[in-house]
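Missing here: one protein chain of the complex. Every other protein chain is in place.
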Amino acid sequence: MENIDVIIIGGGPAGLAAAIEAKKAGVDNLLILERDSDLGGILNQCIHNGFGLHTFQEELTGPEYAGRFIKELKALQIPYKLNTMVIEIKDKIVTAVSRQEGYVEYKAKAIILAMGCRERPRGALNIPGFRPAGIYSAGTAQRLVNIEGFMPGREVVILGSGDIGLIMARRMTLEGAKVKLVAELMPYSGGLKRNIVQCLDDYGIPLKLSHTVTGIDGKDRLRGVFISRVDEARKPIAGTEEYISCDTLLLSVGLIPENELSQDMGVEIEPLTSGPVVNESLETSQEGIYACGNVLHVHDLVDYVSEEAGHAGRSAAQYVKNGRPETAGKDIPLIPSDGIRYTVPRTVNADRMEETAVIRMRTDGVYKNCYLNVYFGADRVIHKKRMVMTPGEMEEITLKKQDLKAAAGLDRIIFRVEEQ
Amino acid sequence: MYDVTVIGAGVTGCAIARELSRYEVKVCVIDRCSDICEGTSKANSGIVHAGHDAATGSWKAKMNLEGNRMMKQLCEDLDVSFRQNGSLVLCFREEDKGALEKLYEKGCANGVKGLQQLSASEVRVMEPALSNKTVAALYAPTGGIVCPFELTMALAENAFVNGTEFMLETEVLSVKKAEQGYELETDKGKILTKTVVNAAGVYADVFHNMISEERIHITPRRGEYCLLDKKDGGIVDKTIFQLPGAMGKGILVTPTVHGNLLTGPTASDLSDKEAVDTSAEGLSQVLDMAKISVPGLPVRDVITSFAGLRAHEDSDDFVLGEAKGAPGFYDAAGIESPGLTSAPAIGKYIADLVVEKLGIVEKTTFIHRRKGVIHMKMCTTQEQKRLIEVNPAYGNIICRCEMVSEGEILDAIHRPLGATTLDGIKRRTRAGMGRCQAGFCTPKTMEILMRELSLEPEHIRKKGPGSELIAKRR
Partner (left out) sequence: MENKELICIGCPMGCAMTACMEGGEVVSVSGNTCIRGERYARKELTDPTRIVTSSVRVRGGRIPMVSVKTREDIPKNKIFECMEKIRTVTVDAPICEGAVLVHDIAGTGADLIATKSVEKA
């Protein structure tokens, strides 16, 4: 069994950035295991532009963004294996299978989980009706169109206005399909505003908020869907049902971090994010196991994934080189409250953290003209004006090590959305 | 000229065909669908019933008991997933205890072995997740679970290997008496046959009524189900029924042989024999009623829902045997629950009638065992290593949720009566049956189908004709 200092599970944006930072922090014996035939993960099918403004100060397409990291990875001579599926992790022994190498086990000192996420399927919504061909999750359709070069259909309805749904509305339109509408269960879109403008408005595609699909017609291939308005409790309102003929329904109804491997190895999962519970070093409940990117929590922007993953890479490198640092201070819980649904990480330790720690969070609803406030115990220490906060757009707050050190007796940090 | 033509490649038709394939006889099985197991056999509870429900003396009771007894050996011979997990019928009200007692007595009269009446505390020791409103239960240790797709495929493959012909995507339009037996008109031409076995599910009354004056009438009775993630498969160990009564026949909650949790079915009588669509009311009824038995049922973990049509005959019993006024035309009609359990027994019963009629003899070459698709997931580490060593395609994982490799998909395509569609691969390998519901593996599975069957992308189908997945190349 081969010994590897840091094994990175997944060669998408998170895995790439984590590996690069781990290598730069001095780990030479590292390995990326990627299940697909290419590095870059989902970015390979995200051929649209809009990536990298934060990281590179320019707008790149998904493949270009991935390409930058892949180039650096290759320059750093970081080893990786493609077409390799990790099937089990136990006691830091990683078992993987592949066509070319068969059944292989590696013993790792540290592991970085970077497996990404998957799309919620139709079944999770319990949409009633038949089960014909022509119902795809938006990401599957994206792969079929962009990578395989197939058009799944000609007349399209999209359920869910998350970014992938919006991007696919434009993509299908550009390829000659008629996108009849995008229905969104919530009274607001889950996607970025710019995507509503340049993917829907540009092409005159209607966005129906507070609407959902309440029926599927067509036994063999989809023939149409029923769309209904929903009330405040998101229940369909009787009498509002409308039939839309279409041969394709794309679902963009949420992403779920893919944590089966993590769960099987006993990593504690936060129910609100479906990702591992992590501390300021992005270390999970198991020592030397780190998580980053969409496996940790679903991000809106790949730039933040790369940044977060780089941090996980540095943490893993620290751990491999120096072991788990002795700390005098304790882990301070971060408490989401008053409109904040969750924070990642969930604890910080001033002794272990880098000079700053980025805390990422989402709100539980839409808030306008409000403040994002951070309290050290009862003291408000951060006070940020926000014109609008929505669950679709991740917020972040940077905590400084020196501030935490200076706050004597600090036992909790509270995050709130407040009117002032 | 065939000796026997079986209409319907569901579990009943395939069980009969497999029994007949023991004999020197020319048999064909016809189905309008493009694969085996596309009708009622693919959308049911997957339960091997103990046999306490059916009226004593009925065909249902007899075939259920016999089928239950045969199932274990059959599944061993044909490499089908089966587990005798036992079942419980829950009683929630003191005043219903009498009805539970009656069920116990009926079960004993039907010949069900090992039935026990349990107290509330005994039930909760056995199944801690059950409602604390449970006041008593009937425990049937002979109850079990089986994979209905595997069972149907296995019977069909074994029949095929033993010489049975299968004509799929062939719809029988009419059945007429002919000089020597029967003439079947199909959309692919005429078929002459000495005898006919009518195992046409919800359509069995249509064929029966074409040749017999003694009419039968089948109502499609829709049952809707919800399937939950594998992480919930251990919530209950046994199959949990509710005592039939004021709230209808009740909703069951059961682990499946593959470790998911399944709940359903509803029961609504329809007139449309094609109405396998689910309804909002039906699905919420399933989950609401399942929670009566298992209050902590994690409804957010539903990964898919589906509906099946049970073929309910007006007599409320199976219709088995030679149709009146139609010698050589054998019905296996009105096969609803416990039809899956009964299939092996019905297979034997109907085959025996045909054998007697035709006076045929057993072959010496009958192959009674069949090996299913080897699933990486079910293998030990050693076996996995060996599989990949021998065939590296087993190292290429296509479906990550169910851990299905390319090797298994190739096996599914190239084995007897192999898969030609996405659903065909799904039912033979479980690729796409997991929590992402084929989101990730669909493009990969399509690629393999194109390559192996030399298909153009626009000809890849989910199931039968008209279910093409791709409109065109870009």
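So that you can tell them apart, the chains are marked A and B in the order they are listed, and the count of residues begins at 1 in each.
Just so it is clear, a contact is a pair of C-beta atoms (placed from the backbone, for glycine too) under 8 Å apart; a residue touches a chain by one contact, two chains touch by 3 or more.
This one's a predicted model, so the numbers in the text were calculated from it and none came from an experiment.
Looking at the whole complex, which of A:D38, A:E88 or A:D331 touches the chain that is not displayed?
Spelled out, the listed residue whose C-beta touches the missing chain is A:D38.
Quick one: which of A:K107, A:R194, A:R234 or A:K405 touches the chain that's been left out?
Of the listed residues, the one touching the omitted chain is A:R194.
Which of A:E175, A:E260, A:D403 or A:E418 touches the chain that is not shown?
Only one listed residue reaches the unshown chain, and that is A:E175.
Which residue among A:L282, A:L301 or A:V374 touches the omitted chain?
The missing chain is touched by A:L301.
Mind pulling the subunit A residues that touch the left-out chain?
Residue positions of subunit A that touch the missing chain: 37-38, 44, 47-50, 53, 59-64, 67, 146-149, 174-176, 192-194, 196-198, 202, 300-301, 393.
Rule of thumb we're sticking to: only the chains that are shown with their structure count from here on.
Which of the residues in subunit A come into contact with subunit B in the complex?
Touching subunit B: residues 35, 83, 85, 87, 97-103, 118-119, 121-124, 126, 128-134, 136-137, 139-140, 143-145, 147-154, 175, 214-216, 219-221, 236, 247-248, 260, 263 of subunit A.
Which of the residues in subunit B come into contact with subunit A in the complex?
Touching subunit A: residues 226-227, 231, 274, 276-280, 282-283, 300, 302-306, 376, 381, 384-385, 388-389, 392-397, 400-401, 403, 405-406, 435-440, 442-443, 446-447, 457, 461-474 of subunit B.
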